[in-house]
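Only one protein chain is missing; all other protein chains are in place.
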Amino acid sequence: MAEPERPQPLRDLDRRLKRLRAEEDGGARAAAERGRGLSLAVRIGAELVAALVVGVGIGLLLDSWLGTAPWLLVVFFVLGAAAGMLNVYRVMERMNRTVGDATGKRPEAERNGER
Amino acid sequence: MASAEHHGPLSQFEIKTLLPIHLGEADISFTNSSLMMVIALIGITLFLLLGARRRALVPGRWQSMVELSYEFIVGLLRDTVGPDGRRYFPFVFTLFMFVLFGNMLGMIPYSFTFTSHIVVTFALAAVVFVGVTILGFVKHGVRFFAFFVPPGISVALWPLMIPIEIISYLSRPISLSVRLFANMLAGHTLLKVFAGFVPVLGAAGVVPLAFVAALSGLELLIAFLQAYVFAILTCLYINDALHLH
Partner (left out) sequence: MPQLEQVGTFLSQLVWLFLTFGILYIVMKRSALPRISQILATRQERIDGDLRRADEIKTEAESVLAAYEAAAARARAEAQDILRDSAERFAAEAAEKNEALGRRLAEEAAAGEARIGAAREQAMADVEAIAAELAGLAAERLTGAPTDRSSAEAAVAQVVGGRG
């Protein structure tokens, strides 16, 4: 008649409640993490070309205003290429950080801070 | 698709006037592009409002999709900008849905992809660029210029680095718009070219047909991915404007 253990149903309830709380906190984010790496890879080409286009554009514009053709075009072509490299570097840097995020360290802290 | 063959794969991008409207000198006719924009507007509105109309505590499939799209962008803003990104949620959400529906609706045969036009994508990117730049100046005033000075670099290199940073900053709307435009243009052109082979080859047309089917799957992925990239870059730019480096 006398049993110090909790009865079976009560222990089950305990376990189920704990699991539900864990799901509430964790689940939604996991899906978003997956797509990110792919989207970053897609960006790289356009980042490089766009900076080059802007550099060349500025060069041509300044040359036609100041009559310095073709020197500013050359200068800004180089600057544009450098800016494109910088853009790509930043995308890569961000990709590294995202891969780091996937282990769940940073988002965990953010989430805790927010709630 | 047979007609595409006669006019070439690029004819699908032609703007056709459906209802001529002239405001003085200005031509603001209702075109096939305008039609798809209106369809996207109505489609998004119906998708969200009808999906959410029952306000079910336990959502059905449709309501789940509505909630998923909402929480997707909420999560995107939270992860990239943080708690103070909440204010820009309606804009980012609208942008994402508009681009997504524009890309997806263009997949339907004989329809039109308004995001395959550089004017449209550049206008959207310019809105983001101008808006974010204004946001930066409102938040930080003149200190926003510090954004162009990379931290931890000696003053001797400033004359080199500041123009590079400015070019990099100015390249944002270009890369944003060109990426979306080029992806939509290339994907849809490729699709049309291969679809054009199907009737010509007769029985052997099964081969390009299978290829078109596979390509359509890839295009669906790209349609989503490009909308996602547009949204996440907008979030990153907002984050830069709010928090500088």
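Labels A and B are assigned to the chains in the order they are written; within every chain, residues are numbered from 1.
By our rule, contacts are C-beta pairs under 8 Å (C-beta built on N, C-alpha and C of every residue); 3 or more make two chains touch, one makes a residue touch a chain.
Keep in mind it's a predicted model, so treat the numbers as computed, not measured.
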Have a look at B:G60, B:P90, B:P199 or B:G217 and name the one touching the chain we're not showing. B:P90
For the full complex, which residue in B:V38, B:V130, B:V207 or B:L221 touches the chain that was left out? B:V38
Note that chain A touches the chain not displayed via residues 1-2, 6-7, 10, 13-14, 17, 20-21, 24
Spell out, residue by residue, where the missing chain touches chain B. 10-11, 13-15, 17, 21, 26-31, 33-34, 37-38, 40-41, 44-45, 48-49, 52, 55-57, 59, 63, 66-67, 70-71, 89-91, 93-94, 97-98, 114, 116-120, 123-124, 181, 185
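What we mean here is this: only the chains that are shown with their structure count from here on.
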Where the CA atoms of chain A average out and where those of chain B average out, how many Å apart are those spots? 18
Enumerate the contact residues on chain B facing chain A in the complex. 71-72, 75-76, 78-79, 82-83, 163-165, 167-168, 170-172, 174-175, 178-179, 182, 225-226, 228-229, 232-233, 236
Which residues of chain A touch chain B once you look at their complex with the stated criterion? 28-29, 32, 35-36, 38-39, 42-43, 45-47, 49-51, 53-55, 58, 76, 79-80, 82-84, 86-87, 94, 101, 107, 110, 114
